[in-house]
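Just one protein chain is left out here, and the rest sit where they should.
Up next, chain A:
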Amino acid sequence: MPDYAKTKKPDVKLVILGDMNVGKTSLLHRYMERTFKDTISTVGGAFFLKQWGPYNISIWDTAGREQFHGLGSMYCRGAAAVILTYDVTKWQSLVELENRFVSLTDTANSDCIFAIVGNKADLTDTRAFAVEPEENGTEEKEQGPRASSSPAAPPKGHKQVSREDAVALYSRILQYKLLAEETCLPAERMCFETSAKTGYNVDLLFETLFSMVLPSIRRKEAQSDSPTVDLEECREVKGAKPGCCT
């Protein structure tokens, strides 16, 4: 099945940006693999294909390091959604978003949607902390010790970035993009606080975004709804149906 997905052209593109060490790779890893593990600093960018229903969503996990800054605009080209990630315990990581990363999104689609995501919420927020990591068979076991050892200590990290700061950044981004706030998605819906470690809000983040970029996919499909019959597409529908029944 994943092989099948791989041979498909991606329908829509999503990019994760943010300073280094804010947890971009971990977020994606939590969503895709349902686990949290120590990651190594990403080099360049990593491309993932996620099959979401009948759609193929390509996700670019980028390196936060300044070294790879030059590539940022290439990763963002034609993106339908951008996830701007910061670390709730590090004020500077929010500042960097505005300084370095917002300008990279110039090459994204004109109707690109933005999400501001404060990761590592488990360090400051009891709610995020208390979330039980999802159970999923074998992988849960290797994660077991970490999960069981942590509840002993309540979150004591100092929260440096409040939700209001993120909301403010969101409206500044809209200004920068010359978008009227009224016509865009409201900040409340686009600012998230997540924890890749406990899984808090991670699924919510990705699922919300996917459902938001769907219109963009539909529009694309409508455009390609030309007299030419796309055989590929037919096969895709057929392929999906029997899958449900069996």
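One rule holds for everything that comes next: contacts are C-beta pairs under 8 Å (C-beta built on N, C-alpha and C of every residue); 3 or more make two chains touch, one makes a residue touch a chain; residues count from 1.
One rule holds for everything that comes next: contacts and distances are computed from a predicted model.
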item: Chain left out of the displayed complex - its UniProt protein name, from "Protein preY, mitochondrial", "Ubiquitin-conjugating enzyme E2 2", "RNA polymerase II transcription factor B subunit 2" or "Vacuolar fusion protein MON1 homolog"; value: "Vacuolar fusion protein MON1 homolog"
item: Of A:L71, A:V95, A:L179 or A:M212, the one touching the omitted chain in the full complex; value: A:L71
item: Full-complex contact with the absent chain, from A:A46, A:A168 or A:C184; value: A:A46
item: Footprint left on chain A by the chain that the document does not show; value: 2-3, 6-7, 20-21, 25, 28-29, 32-33, 39-48, 61, 63-68, 70-71, 74
